[in-house]
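Once you've had a glance at the structure underneath, I'll fire off some questions.
Our next item is subunit A:
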Amino acid sequence: MHDEIDPRSPVPLYEQIAARIRVAVAAQEYRAGDPLPSVRQLSSTLRVNPSTVVQAYRDLEREGFVEMRHGAGTFVREVAPAAREQERKRQARDLVRSLLAEAARLGIGAADVAQALTDEMGVATHE
Partner candidate 1 sequence: MSNAIEVRGLQYRAGRSFSLRDVSLTVPRGSIYGFLGPNGAGKTTTVRLLLGMARREAGTVSVLGHEVPGELPQALAATGYVPERPHIYPSLRVDEAMRCHAAFHRRWDADWAGRLQRMFELPGDRRVGRLSKGETGKLMMLLALAQRPGLLILDEPTDGLDPMVRRDVLTALLDYVSEAGATVFISSHLVHELERMCDWVGVLDHGRMIAEMPIEVLKGGIKRIRLAAPPTNGHHAPFEVLSRAHDPLASCESWVVRGWSDPMMSYFDTAGATVRDVVDLDLEEVFVELLRSGREVKA
Partner candidate 2 sequence: MTREMTQVLRLQWLASRWLLVPLVLLCVALPQGVVRLTTSFGAQSAGELLSAMQQLSAVFPYLAAITGAAVALAAWNWDHRINHVYALTLPIPRARYAFLKLWAGAVILLIPALAIWIGAWIATSTAVVPDGLRTYPFAFGARFLLAAALVYGTMFALAAGTIRTTLIISIGLVTIIIGAALGLPFLERQFEIDLMTPLYTALEAIGRLPGPSQVFGGSWLLIDV
């Protein structure tokens, strides 16, 4: 998790961190039982307030992705494939939502967006 998080984004920092971890869990980069970086490690690597990391981990714990074991650290939980599938779908939806919002801001019509999407996806599947 050394991607840069963006403090200027409207998305709060703790949410950006939580989102990255959710993606990683859904994509099975983290497997059940794997430890997440400690609060200390992550806050110093990302140069963010430790309370930001704590909040991200707490949110993830509430959603059932991880569990915080007092004194031992934070560990990824066994996430049912159905839940992972749902998470991936949710992330895809979020992506599309922000794409459509951006398009609307730039004044690009839905038809153009749909066309571009099909074209690019065609290109992607052929690669």
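With respect to how the candidates were assembled, all candidates are chains of the complex that A comes from, given by their letters.
Everything below uses one rule, namely that contacts are C-beta pairs under 8 Å (C-beta built on N, C-alpha and C of every residue); 3 or more make two chains touch, one makes a residue touch a chain; residues count from 1.
Predicted model only: the values in this text are computed from it and were never measured.
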Touching chain, any copy counted, for subunit A within the complex - options 1 or 2: 1
For the subunit A and candidate 1 complex, residues of the former touching the latter: 5, 7-8, 10, 12-13, 39-40, 43-51, 53, 105
